[in-house]
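Shown here: the complex without one of its protein chains, the others still in place.
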Amino acid sequence: MERVKTGIAGLDKMLNGGIPLHRHVAVYGGPGAGKTSLAFEYLYQGAKEGEGGIYITLEETEEDLVANMKNTFPMFSDIDALIQSKKLEVVKPDKLQMEDVANILEDRITSNEVKRAVIDSATMIRLSFKEEIEYRQTLFEFLSLLRNLDCTTIVTVEATSPRKEAIVFDIEHFVMDGIINLYNLDREERRIRALEVFKMRGSDHSRDLVPFKVTPSGIKVYVGERVF
Amino acid sequence: MERVKTGIAGLDKMLNGGIPLHRHVAVYGGPGAGKTSLAFEYLYQGAKEGEGGIYITLEETEEDLVANMKNTFPMFSDIDALIQSKKLEVVKPDKLQMEDVANILEDRITSNEVKRAVIDSATMIRLSFKEEIEYRQTLFEFLSLLRNLDCTTIVTVEATSPRKEAIVFDIEHFVMDGIINLYNLDREERRIRALEVFKMRGSDHSRDLVPFKVTPSGIKVYVGERVF
Amino acid sequence: MERVKTGIAGLDKMLNGGIPLHRHVAVYGGPGAGKTSLAFEYLYQGAKEGEGGIYITLEETEEDLVANMKNTFPMFSDIDALIQSKKLEVVKPDKLQMEDVANILEDRITSNEVKRAVIDSATMIRLSFKEEIEYRQTLFEFLSLLRNLDCTTIVTVEATSPRKEAIVFDIEHFVMDGIINLYNLDREERRIRALEVFKMRGSDHSRDLVPFKVTPSGIKVYVGERVF
Amino acid sequence: MERVKTGIAGLDKMLNGGIPLHRHVAVYGGPGAGKTSLAFEYLYQGAKEGEGGIYITLEETEEDLVANMKNTFPMFSDIDALIQSKKLEVVKPDKLQMEDVANILEDRITSNEVKRAVIDSATMIRLSFKEEIEYRQTLFEFLSLLRNLDCTTIVTVEATSPRKEAIVFDIEHFVMDGIINLYNLDREERRIRALEVFKMRGSDHSRDLVPFKVTPSGIKVYVGERVF
Amino acid sequence: MERVKTGIAGLDKMLNGGIPLHRHVAVYGGPGAGKTSLAFEYLYQGAKEGEGGIYITLEETEEDLVANMKNTFPMFSDIDALIQSKKLEVVKPDKLQMEDVANILEDRITSNEVKRAVIDSATMIRLSFKEEIEYRQTLFEFLSLLRNLDCTTIVTVEATSPRKEAIVFDIEHFVMDGIINLYNLDREERRIRALEVFKMRGSDHSRDLVPFKVTPSGIKVYVGERVF
Partner (left out) sequence: MERVKTGIAGLDKMLNGGIPLHRHVAVYGGPGAGKTSLAFEYLYQGAKEGEGGIYITLEETEEDLVANMKNTFPMFSDIDALIQSKKLEVVKPDKLQMEDVANILEDRITSNEVKRAVIDSATMIRLSFKEEIEYRQTLFEFLSLLRNLDCTTIVTVEATSPRKEAIVFDIEHFVMDGIINLYNLDREERRIRALEVFKMRGSDHSRDLVPFKVTPSGIKVYVGERVF
């Protein structure tokens, strides 16, 4: 099985080498859990290795996102260069519509040799629908389209509670090929970041909950360490 | 009472020999709990013994599902051969409609000597309805149709929480003849897989919660072992 | 006060002799809790004593239900004979409508000397209504009709959680004359069956939670024993 | 302050002598908690002392209710006599409408010297409305009417959970002058009955939770005893 | 900052002297928590000091409310005198409409030198709306009106649970200037009354939970004592 390295060493180890090629993974967690950082580093590490990536942001502007990532990862000194060379593209669609997102993706993947994509976040699209059923159908059709494209995708999904016990599975968990849960856990009056690979179709993976940090030189996943 | 062996040794023991013939069993669990693996192995083991099987996938494409299963079970070296010989068929209907699923099933069972069927998942059909009542009627009618066919079926159902305490019973639990619950439990910062036979009409069965693993050579159910 | 023996020794003891004549009792529990077995044995034991009984099944076919009960209770060797002699009748109405159920009941009770009836389950009827209010009115009218008939009825009701603490009372609990709760409790990684008589209008009754088993020779209720 | 003795010794003590005259009290509890028994004894004890009472039953028939109460309280040997002498009347309105209940009450109170009334239960009326708002307005208007009549009323209200912690207050708790909570508590695998006076406008009252029993000679409230 | 003494010694101490002048405070608690008693004493103590007060009752009749308060506070021997002298007025509007309440308040405050007002309860108005949004707008407009009047107001609000942990904040908590929570807590099978000042805009206040009692001579707040 071919795999796409996320470039985050500990995470690739947990994934037995990376995300299976052409699979589509949900990164699920509450606000501040690190979803955007993880998704961005996935593209950045790919771009450094020559794999084109596109980041579709539905919440922040392109400028804010890039500025935030440069601040979050000051050691990633070549972000601007990668953007200029089109290895890394950040796009904010004019409208909050899955159709626009799909068109942009399709266009870039066929014409720009993009191999990695991020959609941040599916929740913004969900919240733009009045009826859940319409979102579900849209997401389902979008996934069908993705399955025909030559790319490996991370879709961020917002959790509605910081508590691990309060996870509620929904359509995104059912249709995506994999789920990586990010937590912002409460340990003796401190928030501790932790992650687990919850589901990965067709691939064995670590089943541990492990602490991680967002550091200036990238995300560090502490495989083998305990959270509590 | 005639029984259909699942071919998963520990599970057949828990079921007192297998699923009662012509009964229809829900395999219920959250994302990543192992529903697809269990359902696929049920068909695979039957096909190896000469019993035709059909896997109706409503989430993944046929290609992805087969690739995932070959990766999950590398020791099942004859999957392709069984597919080629039509002993094992994987179908993705064009539409998310119970009627299509029913037509495919009816057709294959009468013409292809299919004895085992899997529908993965009922939840995808549920989510395609705007009104719950329509889903219920559709499921009910579908079950009525199944009861007239010469096959023994597994229907996967998505749980909305990983916690055993949070099970909520719904229409699928009420109308299906049996329920096998799969869990992805939280044990000291590790996810542990466990299962129980929760209901099996007309048959005694184990009432234990037991750990299981998805291994390269098939699912192993550790009857008699403790989860915690 | 005249009473109808259920024929399940421990249960009759808990009920101070049986269900009060012409009263209508809900048997409430989750899937796999033993509702169908208990309701069927109630009819079977009556039929053996010469009291005609009718089982209205809204989930399973007549054939499946009888086959399942013969498998569940292999020592009840005269089930077929009782069915042939019309002492025990199993009927599946064409439609999921309370009106049909009512007509069948009325017809059999007046013409066939039926004294015991089972409706399995009220929940199937509930789920066939789009609006709760319509179900409530239908159930209420149905109960009014039942009160004019010369029979003692068990109506099964599906619980939506296996946890004893999660019981939610609803219309069936309010309008029925009695409630017997069946549980499938979690005791150290085993499911243990337990029951309690929760309500019985006009009659004293045991207020204990007691374990029970579904055995080949009938349901055994272990009065005086502890569950945990 | 004038008070109406319930005739249940322990309860009258907890109420500092009885229910304040012309006040309207909710008796709140789950199925099997003893609401009907308590409400009926309130009327029975009044009738024995010469105070006319009317029991409006919305769930059971008049015949069933009287039969049940005679079975529940075999030592109340004069129930039939009190009914014949019109000191105690049990009425089931043709329809589930507050208006009918109001008309019956108004008629009996003015013409029959009725001083005590029971409505069993407000929940049946609630469940007959499609919209909560209509029930609320109806209940509110009904209370306004009651306040102009020369009677002291008990209205039973169904709880939806047996757990004391799960009480949810609703419109009946807000508009009624008093609330007596009945519980069917879980104590080491036994159901124990307990009650508390939760609210009584314009009157001091016990604030204890106390056990009670429904005995052949009437309800016994064990003031000063502990439940657990 | 000018303050209005509630006249309840312990409470005034907790409030650092009283309710800030022209502010509007929610008294929040379940049925039987003592909301009406506290609100009434606030007016009574003001009237004794010469400050006119108006009590707008939306649940009880004027007669019942006054009778109940005379029974609750037998030592307040001059209630009738204060009512006769118009220092204390109790009004029940004909309709459950905020507009009526507003008109009455506006009229009395400008013409009768009313300085203190009570509205008991906001919940009754809420329950009279079919749509929450209409209630919110009405309450919001009503608060705007209040802010232009020369009075200091207590509005009672019904809680839906007796448990302190189950507080749910809603529109009343957001728009009112202050919140005093009253509890009817469960302590070893007794209900214990306790209160806390939860919010008071522009004023420091005690942040303790303290026990209180409704005694014949008025409410006693036991500042410095523990509840459990």
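Labels for the chains are A, B, C, D and E, by order of writing; each one numbers its residues from 1.
Criterion: a residue touches a chain if its C-beta (ideal position, glycine included) is under 8 Å from a C-beta of that chain, and two chains touch if they have at least 3 such contacts.
The structure displayed is predicted, hence computed values, not measured ones.
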Fill in the blank from the handout: Among the displayed chains, the hidden one touches A, E
Practice task
Check each of E:19, E:102, E:182 or E:227 against the chain that is not shown and name the one that touches it.
Solution key: E:227
Fill in the blank from the handout: Across the whole complex, the chain not displayed is touched by chain A residues 30-32, 36, 59-61, 64, 67-72, 96, 121, 123-124, 127-130, 158-163, 184, 186, 189-192, 214
Handout entry: For chain E, residues in touch with the removed chain
Key = 1, 20, 23, 131, 133, 136-137, 140, 147, 164-165, 167-171, 173-175, 177, 179, 196, 198-204, 207-210, 226-228
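Convention: only the chains that are shown with their structure count from here on.
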Problem - Neighbouring chains shared between chain A and chain C, ordered by label - result: B
Completion exercise
Superposing the Cα trace of chain D on that of its twin chain E calls for a rotation in degrees, to the nearest 5, of 60
Exercise for the section: Let me have the rounded angstrom distance from the C-alpha centre of chain B over to the C-alpha centre of chain D, please. Expected result: 52
Exercise for the section: Please report how many Å separate the Cα centroid of chain B from that of chain C, as a whole number. Expected result: 30
Problem - Residue list for chain E, restricted to those that touch at least two other chains - result: none
Problem - Arrangement of touching chains [line / ring / star / complete / other] - result: line
